[in-house]
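Shown here: the complex without one of its protein chains, the others still in place.
Here is subunit A:
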Amino acid sequence: MAAVYKALSNGSKKSKPSTDTSTPDPTTIALLKQTRQRLLLLPSRGVTFRHRHLLNDLAALLPHARRESKLDTKTQLTQLNELADLYNCTTVLFFEARKGKDLYAWLSKPPNGPTIKFHVQNLHTMDELHFTGNCLRGSRPILSFDGAFDAAPHWRLAKEMLRQAFGVPPGARRSKPFVDHVVGFTLVGGRVWIRCYQIAETETDKSKKTDKMDKQTVEGESGGTSLVEIGPRFVLTPIVILEGSFGGPVIYENKEFVSPNAVRSELLRKKAGKFNVRARHGVETKAKLDELGLATGGKKMPRDPLDNREMFA
């Protein structure tokens, strides 16, 4: 089937103008070479099934990704540079799981590009979301970025890195020539929200040439295509940006980021504080009762000198 399509598309392409990739000028070829990206996609040890499913989803959506087995170490991440070099990968997306619950994503450009460390939150895989959207395995997505990404330098850098990680380069292995899904990156509350939609072409779009055209152009402006969500959903909070690949000086640090450990310990401490206060109150009450001579074995109140037992002793 693919061969048939190729033959057909080649035939049709020949009639088209020179912007086509089949007959490009040498500068375009050079540029396309530049855009060639390969993504190394791998988790650390200790990922849960949801993290693993997220990785599977991403691998299905990104045909230029190379899935690697779990990395053993969490301390010597520079090993990833060698690994990327070994597999000719220009980008590394490394998911680091900690404590079997927290997931961090390292997005890096080896050998000497910058590295961004994200905290992955609100993670929902395709499997658990039950969305009806579906797309071709290996079709190239449209990347839709929020305009807020251009506001700050670290967001500009994050945008470029995400573009190179999630954008399937033209002519990637196993990629399909059609566009049928869009990946949205939106900045809300200092975090990147990632959504993936199928582009559903409705029938009105195809019957545009009928006489009802006037009626539908208003609607067809946006109503021609509707989106159906595919999944997965997740949110990335940038933590730190390093100048090197998995190392080097820190060039950006997110002050607003609160580590999940801190959140958990704060909760625990709050609980402990409650207990401490109650314990203290207990001691205070006991002391008060002692003072009043109400507690068993407590101090006896001095007898009133006008008491009968005192007077007629």
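As a working rule, contacts are C-beta pairs under 8 Å (C-beta built on N, C-alpha and C of every residue); 3 or more make two chains touch, one makes a residue touch a chain; residues count from 1.
Please note the rule applied: contacts and distances are computed from a predicted model.
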Undepicted complex member, UniProt protein name, chosen from "RING-type E3 ubiquitin transferase", "Vacuolar protein sorting 55", "PinX1-related protein 1" or "Ebp2-domain-containing protein": "Ebp2-domain-containing protein"
Residue touching the undisplayed chain, where the options are A:77, A:199 or A:236: A:199
Where the unshown chain meets subunit A, residue by residue: 1-2, 5, 9, 13, 16-17, 19-21, 27-28, 31-32, 34-35, 57, 60-61, 109, 113-114, 126-127, 130-132, 134-151, 153-154, 156-157, 159-161, 163-164, 167, 169-170, 176-180, 182, 184, 186-189, 193, 195, 197, 199, 201, 221-222, 225-227, 230, 241, 243, 249-253, 255, 266, 269, 273, 276-277
